[in-house]
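For this view, one protein chain was removed and the others were kept in their places.
The chains carry the letters A, B and C, assigned in the order they are written, with residues numbered from 1 in each.
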Amino acid sequence: MSEHVSSLKLYIGIWITLLIGTVLTVVVAKIPLGPFNAVVALSIATIKATLVVLFFMHVKYTHEKLTRVVIISALCWLAILLALSMADYATRLW
Amino acid sequence: MHTSPPATVEGVAHENPALLHHFATEEQQKNAANLGMWVFLATEIMFFGGMFFAYLVYRYWYFGDFGAGSQSMNVTLGGTNTAVLICSSLTVALAVRAAQLGKQKMIVVCLILTMLLGLVFLGIKGVEYHDKFVEHHVPGPSFYFPGHVPGHVNIPINQQHAQIFFSLYFIMTGLHALHMIIGVGLFAFITLHAMRGRYHPNYYTPVETAGLYWHFVDIIWIYLFPLLYLIDRSQ
Amino acid sequence: MATAVIETGERETYLNKEYGIKSWLLTVDHKRIALLYLMGITFFFFIGGFFALLIRLELLTPAGDLVQADTYNKLFTMHGQIMVFFFLIPAVPAVLGNFLIPIMIGAKDLAFPRINLLSWYLYMIAGVMMLYTIINGGVDTGWTFYTPLSTEFLNTHVISAGLSIFVAGFSSILTGLNFVVTTHRMRAPGMTWSRLPLFVWAHYATSIIQLLGTPVLAITLVLVVAERLFHLGIFNPALGGDPLLFQHLFWFYSHPAVYIMILPGMGIVSEIVCCFSRKRVFGYQAMALALLGIAVVGFLVWAHHMFVAGISLYAALIFSILSYFVAVPSAIKVFNWTSTMYKGSISYQTPMLYAFGFIGLFTMGGLTGLFLASLGIDVHVTDTYFVVAHFHYIMVGGMVMAYLGGMHFWWPKISGKLYPEAWGRLAALLVFVGFNLTFFPQFVLGYMGMPRRYWDYSHSPEYQILNVLSTAGATVLAVGYLLPMVYFLWSMRYGKPAPDNPWNAAGLEWKIPSPPSTYNFEEQPVVTWEAYNYDELDKRAEEVPVAH
Partner (left out) sequence: MFQTMPLWPARASSMANNVDALYIFLLVVSGMMTLLIFIMVVFFAVRYRKRPGHHAEQIDGSHALEITWSVIPFFVFMVFFGWGAWIYFQERKPPQNAAEVYTVAKQWMWKFEHMEGQREINELHVPIGRDVKMIMTSQDVIHSFFVPAFRIKQDVLPGRYTVAWFHPTKAGTYHLYCAEYCGTQHSGMVGSVVVMEPKDYEAWMGGGGNQPLAVTGERLFSELGCITCHRADTQGRGPTLAGIYNKPVLLEDGRTVTADDNYLRESILQPTAKVVNGFKPIMPTFQGQISDEQLNALVAYVKSLGQQPSGQTGGKSIAAARPQTE
């Protein structure tokens, strides 16, 4: 089993995309979108994080399904924590 | 501690001194280390997750005060730091690539660059902390944060709620910085080994796993930046 | 392979390979680390039990006469903290799991032996911090650390206790990490997932909880310490914080943690019931899935500890119904153990007696958990002795029984010696009787309304008789726990040497010598049989009679 070696070009490309994403986050934050400011900011962050995970952390090239399972379950657990507890906070005044 | 292979193991030749006694093959060892790091990162997600939960609750309750607190942050420094971390992620990725290709010098150069970028990040963070300190934005008896809620000149900032924002800011960025310091320490150790030429295309697991850790710390910051610096900036 | 003759003192085993303190303190052998853990855990069990006895003595009379109010509060706090974090959470995983998992899956060691040693050191550091806390005057937050009491109002050693549990948490995380990676990466050829002993499955499920739950406890304790030091207000309503936020964070870990405390016991009981019924487990697949199901669904129910705490009515509904979901896989397990005995060939050795005890008492504890999950009942019985009885039924009646059963079952393998069977049965009986006498009256007390964490109940002396019964039971229980301690130690020196497979049990651990050698297997085992192949074993045993 030989490890996948990504090309230099790809790395630089991802790097530039990430930098652009950062600038974009700052710029978009100044445009009034109401609650969507947060949505946009977090979406950009998620795209950036996904790029890092897939390319810098090589998840795209691993044959190991397990890595994906580990990441996804950690995110699901985070979602459990946030969603179920917000079920309390959001309905306390009802 | 326990690197000497037992005499009894089946006929596998131990050319690689890094192969520990209880693994049958190098691949098994590498896969174990890799999975171990990923599982560890999963625990890290939950560790920061607890903070994100606290953040979410109070941001929901005290949105205005959070907006005000956020606007006192220095976006230039924060943004620069984001870029610095992204660059360091690139250099780590390149270090791993260099190891895969067996470019000894390149590994060392990339790792040193990474550590430098990490230190730059910590330096800038230090400047920001210092500013907060001077401005009395550090939670405690001398905490003082006058002004009004962004977009509502009529609503003054609630000191207690703003203090919660800054508490979360310091704890979240502080824990993040602690992770950075640990990362730099790890890389210092690995750089030493790299200089002695211990890594080669068949064995570079430490570079790779430490790299995973570093990327993860980068990702946390990718979220912290908008969450802490960019609340309600459009007002 | 399995020679009936044991050349004691000649064959090299993990015990006699090296001698001296250093060979133990620097060992990376999972079996030696398991024994190191065993010592720490036993020590803390008796400390915790000692506190429990003082609690029971104080409650013998309604008036608060034996100790001061503050002292009593420290007693139950440290009893709870020690029993949970220093005894029950590490007990089975770190001792039996550590010893057996690599062997059961045919590996030479855990995936990360040095991390394994590190987690023992973390455990010991945490233990020393806890002892420091105790010696310095203790802590009286209750094991639950509720804010703002713990952060603003008590001037006891909250910080050192909190940090000690923080460190213990990392020890637990590292153990879980090691188990997950080991189970995935170190299985011998042929040891497929569907051939794993349920003991390994149980630890795998436990590890998931340790990995995804414990970090939340860690960050919560960091926040408590920060809050206490700097008065940030995150958990303090006087400064705009929400005390319920603390409770959410705490129970997000601590409810799943109760499954850290029970799942390994379920693993043990599955092994024991199969062995002493000479049968394959009934519904292997369902059993394995139920373990995972409990681990996962267990994360969805935490706020059932907060039904009267001031959470939203609707959230309470959600958490109540989800609490019932987690009971379904538990029901599956109970019914499957029982069915495993159906048409078996059952013998009543000590481990099996403990397994009987487990099944009965876990059922009672679990069913009373259903009372608590029912909103209308919980309002009345929460924070009363009903809750105390519920969790002791599961944790002491269930898990401690399972732990003792497991210790007896694998003791020949661990020590290479047989324990005295008659004494074993006597102790099991004492534990069972003492246990029920201690904790059954507490259900009645709870429904009558006696609140927990009460030092003095002189305003309601009608509770006394039941409390006297409970205290009497605790003394019997103490004897029941001291006995095994004594005869295990005795057997290490004077016990009969154990054959490789004294129970003629299935599983790789019984195919290697007792005690095993450092690397467990002379050659890489290849597994070609299903788990619990008792019919094959029994057929073979009839052909070649084993010394018994």
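What we mean here is this: a residue touches a chain if its C-beta (ideal position, glycine included) is under 8 Å from a C-beta of that chain, and two chains touch if they have at least 3 such contacts.
Values in this document were obtained by computation on a predicted structure and should not be read as measured data.
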If the hidden chain were put back, which of C:S277, C:T350 or C:S415 would touch it? C:S277
Missing-chain contact among C:F371, C:F391, C:F439 or C:Y487 belongs to C:F371
Full-complex touch with the removed chain, picking from C:N16, C:T42 or C:S460, is C:S460
Check each of C:I359, C:L477 or C:A498 against the chain that is not shown and name the one that touches it. C:I359
Across C:V180, C:A316, C:M399 or C:L437, the one contacting the chain not displayed is C:A316
Determine and list the subunit C residues touching the chain excluded from the picture. 64, 69-70, 73, 140, 142, 146, 148-149, 152-154, 237-238, 240, 243-244, 277-286, 307-310, 313, 316-317, 320-321, 324, 327-328, 331-332, 334-336, 338-339, 341-348, 356, 359-360, 363-364, 367-368, 370-371, 373-380, 382-384, 444, 447-449, 451-457, 459-462, 464-466, 534-535, 538
Across the whole complex, list the residues on subunit B that are touched by the chain not included here. 63-64, 149, 152, 154-156, 158, 161
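The working rule: only the chains that are shown with their structure count from here on.
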Give the residues of subunit C touching no fewer than two other chains, as numbers and ranges. 184, 212, 216, 248, 252
Can you list the residues of subunit B that touch 2 or more other chains? 31, 35, 39, 42-43, 46, 49-50, 53, 57, 61
Which bits of subunit A are touching subunit B when the two form their complex? 1, 3, 5-6, 8, 11-12, 14-15, 18-19, 22-23, 25-26, 29-33, 37-38, 41-42, 44-45, 48-49, 52-53, 55-57, 64, 66-67, 70-71, 73-75, 77-78, 81-82, 85-86, 89-90
In their complex, what parts of subunit A are in touch with subunit C? 66, 73-74, 77, 80-81, 84-85, 87-92, 94
Any idea which subunit B residues touch subunit C in the complex? 1-2, 6, 8-10, 20-22, 24, 28, 31-32, 35-36, 39-40, 42-44, 46-51, 53-54, 57-58, 61-62, 139-140, 158, 160-161, 163-164, 167-168, 171, 175
